[in-house]
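First, the structure itself, so that you have it in front of you.
Every protein chain of the complex appears in place save one, which is left out.
Here is chain A:
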Amino acid sequence: MNTLPARLRRHLAALRALLVFTVICGVLYPLAVTAVARAPGLRHKADGSRVSADGRGVGSALIGQRFTDVRGNPLGQYFQSRPSAAGDGYDPAASGASNLGPEDVVDSLPDPALARAGEPDPDARQSLLTQICARSKAIGAREGVDGSRPYCTGGGVGAVLSVIGPRDARGAVVRPTRVVSVNEACPATPFLATYRGVRVECRTPGEDVGAGRIIPVRGGAPTRPAVPSDAVTASASGLDPHISPAYARLQAGRVARARGVGVDRVHALIDRHTTRRTLGFMGEPAVNVLQLNTDLDRTAPYRG
C-alpha cells in the first residue's frame, strides 16, 4: 500500500471515504428516518396526508387541485383554488411558478391570420399584468362583485401605453406623436381616448411597440379590489392547497346557492377548515380548499 505514489493513495482514500459516507448518509440515514416515520401518528403524514371521500382516495390534503369541468370551466358548487403555473394547472409532476417579473406588462398578441384559422399562435403570450386583469374580471363576474383593479382596463387586460415621440436627455418623451394601447388588439376601442392631447390607438398585431416609452396607466380602480390578491396570482409551487379566508368568503354565496343551503352553514365550514397563524405569528391564515370541498360534499351534497 505504502509503495503507491502519494497522489494515487490520496485519491483511493477519497474514494473509500466517499463510499463510507454514501453508506452512512445515503442509505442507513434515510432508511432509519423512514423506519421511524412508520410509527403511528407519523405514518399518515409520511405517506402524503391522503384524503378520502366515500371510501376512495381523492388526493392529498397538502396538494391543491382544480375544481373545474373537462373544458376548464369552474364548477359552481365548489370553492375554486388559486391560479396555478404547474403544468396545465395543479400538476404535481411539474411543480413550479410563472416566474414572470413585476414589470411584465406587454402582451405578445396572437397573429390574426392564425386566429381566423382557429389555430393557437405559439408566439402569443399574455403578460403577467393581463393575466391578473383577466382573472380579476372573470372572478368578479362569477362572484357578482366589482372585478376592476389598478392598471387594468375594463376589458380585463393590462392598461399600458406605448408613447412614441422625440425624447429628452433623460429619456422622457417631450412631445408624443403617437400613443398605442399595447394590450388592446385592433379593432378594439382603447380604454383611453386621448393621452397628453394625442388620440390613443389600438395595436395592430405584430406591431413592435418597443420604440415607445412604456407607461402603465393606474386608472380609478380601488387600491383594495373586491377580488383578493391570492385569487389572481399563481403560487410558487403551483400546488398551493390553500386560499385566503377573504377569497373563501367571496365564494361562499355562490357555493351556498349552487348547493341550496344557507350561507351561514358554508361560512361555518370555512371556519372549520381555516388554519390560523401557528402560535399567533407564523404565516398567514389559510383555508384548505380540498378539505373544505370534500366536507361540503359530505354535509351538503350537490344535486345538480
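By our rule, a residue touches a chain if its C-beta (ideal position, glycine included) is under 8 Å from a C-beta of that chain, and two chains touch if they have at least 3 such contacts; residues count from 1.
Assume contacts and distances are computed from a predicted model.
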Task: Identify the UniProt protein name of the omitted chain, choosing among "Potassium-transporting ATPase potassium-binding subunit", "Biopolymer transport protein ExbD", "Multicomponent Na+:H+ antiporter subunit F" or "ABC transporter permease".
output: "Potassium-transporting ATPase potassium-binding subunit"
- request: Give the residue, chosen from A:V163, A:V200 or A:A234, that touches the chain omitted from the document.
  value: A:A234
Task: Considering the whole complex rather than only what is displayed, give the residues of chain A touching the chain that is not shown.
output: 1, 7, 9-18, 20-22, 24-27, 29-30, 32-34, 36-37, 41-42, 45-50, 53, 56-60, 62-70, 75, 78, 82, 86, 90-106, 128-129, 132-133, 149-152, 158, 216, 218, 223-225, 228-230, 232-244, 275, 277-284, 286, 290, 293-294, 297
